[in-house]
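The other protein chains are all here in position, but one chain of the complex has been omitted.
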Amino acid sequence: MTAKVGRRFLPEGDDMTSATSGPALSTTDSDSLRARIDHFYARQMHALDDNRPAEWAATFTDDGVFAVKGQPEPTRGRAALTAAAAAVRDQLAADGVMHRHWLGMLSVDPRSDGTVLARFYALVIATPRDGAPCLHRSTCCADVLVGDGEGWLVRERQVERDDLI
Amino acid sequence: MTAKVGRRFLPEGDDMTSATSGPALSTTDSDSLRARIDHFYARQMHALDDNRPAEWAATFTDDGVFAVKGQPEPTRGRAALTAAAAAVRDQLAADGVMHRHWLGMLSVDPRSDGTVLARFYALVIATPRDGAPCLHRSTCCADVLVGDGEGWLVRERQVERDDLI
Partner (left out) sequence: MTAKVGRRFLPEGDDMTSATSGPALSTTDSDSLRARIDHFYARQMHALDDNRPAEWAATFTDDGVFAVKGQPEPTRGRAALTAAAAAVRDQLAADGVMHRHWLGMLSVDPRSDGTVLARFYALVIATPRDGAPCLHRSTCCADVLVGDGEGWLVRERQVERDDLI
């Protein structure tokens, strides 16, 4: 079942060869890059979980893509991303449930075109009001990140749900 | 329900403006700061989960404050912190349960007064002897950290429980 998960889990048109064919970065450069991206993700998830959907959407490029395996169409662009996050927020508020997004096990690979391929696991922890927390979702994600001044923007996010593999 | 969680989730008298009004740090400085604080938290949680309550309390300032939303009074000072952690340890031992504290999604913001505002999520994983682990608690925490030589001390920790929001 899970044998197909490995190397194919990359945004379309991509592969591990191109991920490592860019100019060699020193280990220090690469670790510093990972540290910056890890911090970026913390703030991105705070925006989502604090119910600031427009700020969350602003961490994507204007034409950013958010694709979840098993959904017919990806969400494209900041307006659609904002609306999607706001819809989830409203549903959670109606249900009396709090979501927290945990990202972990991050690897980063700079590519020859200047973008960065980031791969990480993501959990959604759901806590009902006055109830016990539970694991709502376990996923594996791949981002294509582009530089934005000293920060980053997500150009494309591919999410694989563990329950659909 | 969760719409109020965002910007108000800060220690009293504080706000995001002051958090970013200090002298600008380069990205590298800020990421290095975050790396050091992340390491500090790992050792702090090891002390707690290994049942070394006095060592855990020593990661707070002498007059350090630990406040959990929903509790009438915060715990103040190392002696009280040590006693509180020891009491939890004794109860867990009596119940035959192991707790592990996971911190993640850390953001750090240096402030103009030299302190650092750290914000992170924290999970408590509970495992009964011979049983399956479960999520005991999901929280969002805000620390005010002060420098202590090459390390850090917590001056104030505010914990928001997701089930009480």
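All chains are identified by letter, namely A and B, in their written order; residue positions are counted from 1 within each chain.
Going forward, contacts are C-beta pairs under 8 Å (C-beta built on N, C-alpha and C of every residue); 3 or more make two chains touch, one makes a residue touch a chain.
In this text, all values refer to a predicted model and were calculated from it rather than measured experimentally.
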Touching the absent chain in the whole complex: find that residue among A:54, A:86 or A:165. A:165
With respect to the chain omitted from the figure, which of B:58, B:80, B:135 or B:164 is a touching residue? B:135
Can you list where chain B touches the absent chain? 32, 35-36, 39, 41-43, 45-46, 49-52, 89, 92-93, 96, 98, 100-104, 125, 127-135, 150
Going by the touch rule given at the top, which residues of chain A touch the chain that is not shown? 1-3, 5-7, 9, 27-28, 30-32, 34-35, 104-108, 119-121, 123, 134-138, 140, 162-165
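In this text, only the chains that are shown with their structure count from here on.
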Chain A and chain B: spacing of chain centres that average the CA atoms, whole Å: 25
